[in-house]
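Written below as structure tokens is the structure these notes are about.
Shown here: the complex without one of its protein chains, the others still in place.
Up next, chain A:
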Amino acid sequence: MNNILVTDSVSKNFGSFKALNNISIEVPKGSIFGLLGPNGAGKTTLIRIINQITMPDKGTVYLDGELLNQDHIRDIGYLPEERGLYKSMKVGEQALYLAQLKGLSKTEAKSRLKYWFERLEVGDWWNKKIQELSKGMAQKIQFVVTVLHEPKLLIFDEPFSGFDPINANLIKDEILRLRDNGATIIFSTHRMESVEELCDDIALIHKSNKILDGKLVDVKRRYKTNTYEVGIKTTNNDNLDQELSEKFSVSKANFKTLDNELKLNIKLNSGDKPNEFLSYLTTKGEVSHFVELIPSVNDIFIQTVKNN
């Protein structure tokens, strides 16, 4: 079984409002899976269904090949976007309680907490109340509580919100380390640069429908337009511009160069080979810049959402 999580045509209605419409996704084991979508698309509803907080009206969910059931609660760790802790409860007591709810024994939970608190440098907060901590500190505790029971599947909804860059980096490294240790991570965020950086697979949900999914590289391959960003030094820039415009679809490019180069985005015609195009360019002048334009997740996101 290569997929840790499979949802099969999951639908959910709230009254007359359709929150999810036949959503099928497959999350490969050991991957970081980006669950993307604009606000109100239905991501949280899907996550809640995976966590068995809400039940789907239609469709089934499988975790590690088994139909999702109550025993899977301890296999999943969930860090919701709207998160918080009991304000007047002590950090240690609270973490112990939440860990025990996930099925850990008290002694086991205690020793693991000690390990994590040292790891994330939160050692002496055990007897502090949450209301005495800063937001970032509370977020760290929340993160520890989420991963403490070493679940197979971790679901992070906007995990970096509320962290300063240093701590965000710390958390990012921990997420990657957890992935390397065998956990699978579902990652829901609006920060596309972290999707770019972390995710192996993505699914894009828009208006309750899945409109895109697959390996990130495949998606990018699908969305690339065979366009190259070119910088070339010639004796007469205008002439070359004219010539290229006749052969290809060309637009002005924007990047920094040292000299007065002709800067263009050139979309090759189907069948054109980049190598041949490059050698063609070298006959026209001195090529100082030649880069294939790979669409960013951000571009893909905006483009697909707009088209739908």
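Throughout what follows, a contact is a pair of C-beta atoms (placed from the backbone, for glycine too) under 8 Å apart; a residue touches a chain by one contact, two chains touch by 3 or more; residues count from 1.
Assume contacts and distances are computed from a predicted model.
Novice: From the list "NAD(P)-dependent oxidoreductase", "Phosphoribosylformylglycinamidine synthase subunit PurQ", "Inner-membrane translocator" or "ABC transporter permease", give the UniProt name belonging to the chain omitted from this structure.
Specialist: This omitted chain is identified in its UniProt record as "ABC transporter permease".
Novice: Using the touch definition from the top, which of A:78, A:187 or A:301 touches the missing chain?
Specialist: Here the residue in touch with the unshown chain is A:78.
Novice: Just to verify: which one of A:4, A:20 or A:98 makes contact with the chain not shown?
Specialist: A:98
Novice: Tell me which of A:14, A:115, A:255 or A:280 is the one touching the absent chain.
Specialist: Residue touching the chain left out of view: A:14.
Novice: Out of A:51, A:161, A:209 or A:234, point to the residue that touches the absent chain in the complete complex.
Specialist: A:51
Novice: Considering the whole complex, not just the chains shown, which residues of chain A touch the missing one?
Specialist: These residues of chain A touch the chain that is not shown: 14-15, 48, 51-54, 70-71, 73-74, 76, 78, 80, 82-89, 97-98, 100-103, 142, 145.
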